[in-house]
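Input: one structure, supplied below.
With one protein chain held back, the other chains of the complex are shown just where they sit.
Chain naming follows the written order as A, B and C, and within any one chain the residues start at number 1.
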Amino acid sequence: MLRFDSDYMETAHPKILEKFVQINFEKNTSYGFDIYSDSAVKKIRKECNAENAVVKFLVGGTQTNRVAIDALIEPYEAVVCASTGHIAVHEAGAIEACGHKVIALAGDNGKLSARELEGYMKTVTADETYEHMAQPALVYISFPTEYGTVYSKEELLSLREVCNEFSLKLYIDGARLGYGLMAEGCDVDLAFLAKVTDAFYIGGTKVGAMLGEALVIPEPTKVRKIFTQIKRHGALLAKGWVAGVQFDTLFDDGLYYKLASNAVETAMYLRDGLKKLGYEFFLESPTNQQFIVLTDDKLESVKDKIGYSFWEKLGDKTVIRLATSWATEKSQVDELLEIMK
Amino acid sequence: MLRFDSDYMETAHPKILEKFVQINFEKNTSYGFDIYSDSAVKKIRKECNAENAVVKFLVGGTQTNRVAIDALIEPYEAVVCASTGHIAVHEAGAIEACGHKVIALAGDNGKLSARELEGYMKTVTADETYEHMAQPALVYISFPTEYGTVYSKEELLSLREVCNEFSLKLYIDGARLGYGLMAEGCDVDLAFLAKVTDAFYIGGTKVGAMLGEALVIPEPTKVRKIFTQIKRHGALLAKGWVAGVQFDTLFDDGLYYKLASNAVETAMYLRDGLKKLGYEFFLESPTNQQFIVLTDDKLESVKDKIGYSFWEKLGDKTVIRLATSWATEKSQVDELLEIMK
Amino acid sequence: MLRFDSDYMETAHPKILEKFVQINFEKNTSYGFDIYSDSAVKKIRKECNAENAVVKFLVGGTQTNRVAIDALIEPYEAVVCASTGHIAVHEAGAIEACGHKVIALAGDNGKLSARELEGYMKTVTADETYEHMAQPALVYISFPTEYGTVYSKEELLSLREVCNEFSLKLYIDGARLGYGLMAEGCDVDLAFLAKVTDAFYIGGTKVGAMLGEALVIPEPTKVRKIFTQIKRHGALLAKGWVAGVQFDTLFDDGLYYKLASNAVETAMYLRDGLKKLGYEFFLESPTNQQFIVLTDDKLESVKDKIGYSFWEKLGDKTVIRLATSWATEKSQVDELLEIMK
Partner (left out) sequence: MLRFDSDYMETAHPKILEKFVQINFEKNTSYGFDIYSDSAVKKIRKECNAENAVVKFLVGGTQTNRVAIDALIEPYEAVVCASTGHIAVHEAGAIEACGHKVIALAGDNGKLSARELEGYMKTVTADETYEHMAQPALVYISFPTEYGTVYSKEELLSLREVCNEFSLKLYIDGARLGYGLMAEGCDVDLAFLAKVTDAFYIGGTKVGAMLGEALVIPEPTKVRKIFTQIKRHGALLAKGWVAGVQFDTLFDDGLYYKLASNAVETAMYLRDGLKKLGYEFFLESPTNQQFIVLTDDKLESVKDKIGYSFWEKLGDKTVIRLATSWATEKSQVDELLEIMK
């Protein structure tokens, strides 16, 4: 079967495994105080143009969201996000497990607009009973979103403005960050994200790493005792270098961007190919996730030949997601297109 | 000023104060093991036709909701309610503080229908990613609702059926329970609530008591170590009889119902009077809370003469709430009607 | 039976009930924004010589401890207390329920000394693994302690010094505060407590009120959004004046102190009487709780005639607690002494 189910099916870029083999018997200092983590932190700070940034390596998006959000706000404060946000739907209540209410606004194709956010904040802050409510202190957005869409520089600046107006922090879930940064038409880079947000993470698990996400908090005074907090969440790696080595490799000579670009390019090739074949798209995504609308007959005829993710029913049709990754080859897309003919 | 702001502005029915004066220097056993609490529990069990029911006296709706919901479900389980539900809006994230996600469905005039609940549950349980979600384990409804509306026997039975289908518990927030039970056309009584729900509470604070709510869990096996849990929530009264005496008095010779009836009757009188005067109502409420739609001119002209609760803006008009209580006198309504002319 | 079980067996000082009767049908503003709460806050601020103090009325010691501690420190921070501290033993894990580790040091007769605290803090902060530990941020002491003992001004100043050295907050559980302030030889008053602590509470439930504790946070910048936090804990009184009226009465013309003095005086009378009869005391307590050591024979012979609290087994003897209260009369002590002869 030709699998386009997701972007985390392969293990790791070969350079990472090579590095592990090479350093295997070196004796490293634990808990992230090793030379590889140190080097990776420096590279990421440089890339973010944030020389004092707190950079911590964690494992998995839910864990990183938990740790970051819980460190950035008080336990009695709430988070605002789009209704499709990962924390609102697919994290099994991990944010609530830390005591925070998650307030989901409708959003649009996975994105939360400054206008929608401002409307909501104006309404609640004007309400006489606001003190009886869980009060928002942080806005969570995904980049790219769960629907593969990305925010422009202008959109992020507008969100930031609303955040400033209402004393909200801005946090970006970057599980697939590379795929967003390399998206067609994206005008945003790491240095900009470090300026516009209070924290964000650079996803490794889905972009070439075996596992690992790099949480970036550009302004270190925004959090206290982050090491202890990470430990308390059960998120501290005894062998910190296992993540450190990976990010050190990914941010060596732009490997992270190259891997991300491969996914975007093969996705665009797939998209164009399917469009030529007349397929209907659920929405326009400039990233590695493509959402197509299939009749049940069509789905039935291909479902044993290709791996995909079911997304949702749309009347009598079905939306499926096809995802490319850093490891996808153009020839695999050609095979897919052949099957989909 | 003529105050119709809410139903908890007076202190307590005189019989309660008299009782306190009478027993003031008696030495009572603490933590609810006194004779008054014991007597109150027996009366409530009898009224509920649930002789083994756990009955606990707490203070305040948010506290009671916290304790009850947290005792009924596991920390990783979620609660479903209408978007207007008190726990969803006005409890400052108290349920999330215990780790539970609160899932708000739209609802209709404050009510959650069996159909809407079933639709939601069918969708999520059919979703392949359901195990990644915070899974509902309890349905929260208010009786009467935050909009003064009430559920019929049939509606509650339908909700129960859906709950059974999806292994959900059913819990009723009865902050104003008396006003619902005595509502025009209500076909529900305490014994029925004890049969149809897993737990509910009989609100005292808003229905004649100085303070206190009686949490009723008809089937005692549904909760474990409830005494210890109440203590852990900071909700255990050292002087349990302070609540016990009140419920013992309220459930003596039907006082609770009489007090509730007074509020409903004066509210219906108010409603009819305002209708005659041509006022528009936001919705039909058969209970002590009445929601009327006023032009800004009208509101301006009366706002210094009457006390009311702002509810919401409705285009260029305003919805206000007028509430009667166990202590409202018909003559006060007459005065109000005079002002509103 | 002659009951000396505890100091919370009577309902309330008659002046409080009289006041309730008097204002019963007044319509009050809710959530603590009423005139009685306002007046009580002003009186307490004055008594504490802390004109900007946050003063909030809550119900019960466990609730007040939960709210105060959780508001004063971060969720990942720990509390240090004596092993006999109420939060360490008898609050069903209420502090841990908010995520905080409770670290119990041995203490001495219920008291925590500056020396013991400093020794502990020096050890842990010098430990290389300190960042892996739950780090103390607040010291909890009781005044008087669970064993009836009190701290002197000098002892409190020493504790404060250690707190300053290690950036710890100092919090006093004052469930029986009055009985400590009026203790023989006590050189501490409310104004001093307001200076030496970050927060403390003035217990009402055990000192003349029907229920209610006044949480005092002398420096308002020490907490944020305390109203919302109180609500989230389920601790906000809809009828705030129910507590307000009580503290307004207790702090009218020094009633609180007079009531406390009565308990201390009758306790000293009881102590002296029992000493004359040759009874052994478990420790010296200058407050309303007296701990005596009885042989099993003696205990057997009086246990049906007097109410007491079992404290602990001491070899083949038993320690019991006898407590006087604001309502205890000298003649009741005389009766007790007669029985104990």
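The criterion applied here is as follows: contacts are C-beta pairs under 8 Å (C-beta built on N, C-alpha and C of every residue); 3 or more make two chains touch, one makes a residue touch a chain.
Remember, predicted model here, so these are calculated numbers, not experimental data.
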Neighbouring shown chains of the undisplayed chain, as defined at the top: A, B, C
Touch with the omitted chain, as defined above, among A:K43, A:K111, A:H132 or A:H233: A:H233
Sole contact to the chain not displayed, among A:L211, A:M268 or A:I320: A:L211
Footprint left on chain B by the chain that the document does not show: 70, 74-76, 98-99, 131-135, 224-225, 227-229, 231-232
Absent chain, residues of chain C that touch it: 75-76, 78, 89-93, 96-97, 99-102, 128-129, 131-134, 310
Where the unshown chain meets chain A, residue by residue: 3, 5-6, 8-12, 14, 17, 20-21, 23-30, 59-67, 91-94, 97, 205-206, 210-211, 228-229, 231-239, 241-242, 307, 327
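Assume only the chains that are shown with their structure count from here on.
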Chain closest to the middle [Cα centroid of all protein chains]: B
Label of the chain whose CA centroid is most distant from the centroid of chain C: A
Superposition of chain B upon chain C: rotation angle, C-alpha, nearest 5 degrees: 180
Rounded Å distance, chain A centre to chain C centre (Cα mean): 50
For chain A paired with chain B, centre-to-centre distance based on mean C-alpha positions, whole Å: 42
Two or more partner chains touched - positions in chain C: 228-229, 231-232
